[in-house]
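First the structure, which I've put down as C-alpha cells, then a few questions once you've had a look.
Only one protein chain is missing; all other protein chains are in place.
== subunit A ==
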Amino acid sequence: MSARVQRAPFDIGAELAGFGAGAGAVVTFSGLVRDEDGRLVALEIEHYPGMTERALTAYGEAAAARFGLSDWRIIHRYGRLEVGEQIMMVATAARHRVAAFQAAEYLMDWLKSRAPFWKREIGPDGPGNWVEARSGDEDALTRW
C-alpha cells in the first residue's frame, strides 16, 4: 500500500514481485506517452511536490476502503518522458477480479482529474502547448 512520485523509470515486473500475495486477483494499468500521430516526441510533466503524494495516498486509501483491497500501489513519474515511456502505473489486489478492476478504474479516474499533475507537449521543434483537461475525464468521476 504505497504511492510514489518519481522522475526515474520503474520496472512493472519488479514492482509486482510479491504484490498482492494471498489475494485472488491483481489488476495493473500503466499509461504510456503517446506520439499523437508523430506530433510529439515527449511530454514534460510538472507536479505539486507535497500535495501530490498526499493526494495519491488519500485516493489509494479511499479505494482500499471502498473496494476491500488487500494491497494497492500507485507510481507516477514527472519530468521529461519520451514517447513510449511509462508515465504511471496503478496496481490493485483484491479477493475477486471485479473489485480489483473497479478499484483500478476508480483510481485512474481520480488521478486524471484530481491529482496535481500537468502535462506539456514537446514536439520536434521544442515545447508546445499544455495539455488541456478533457470534460470526459471530469464526467468520469460522477460514476463513483
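Here is the rule we use: a contact is a pair of C-beta atoms (placed from the backbone, for glycine too) under 8 Å apart; a residue touches a chain by one contact, two chains touch by 3 or more; residues count from 1.
In the analysis below, contacts and distances are computed from a predicted model.
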{"item": "Choices \"Molybdopterin synthase subunit MoaD\", \"1,2-phenylacetyl-CoA epoxidase subunit PaaC\", \"Multiple sugar transport system substrate-binding protein\" or \"Response regulatory domain-containing protein\" - which one is the UniProt name of the chain not shown", "value": "\"Molybdopterin synthase subunit MoaD\""}
{"item": "Full-complex contact with the absent chain, from A:Thr28, A:Gln86 or A:Ser113", "value": "A:Ser113"}
{"item": "Residue of A:Arg7, A:Arg39 or A:Arg54 in touch with the missing chain, whole complex considered", "value": "A:Arg54"}
{"item": "Residues of subunit A (touch criterion as defined above) contacting the omitted chain", "value": "31, 46-48, 50-51, 54, 76, 87-88, 108, 111-120, 130-133, 137-138"}
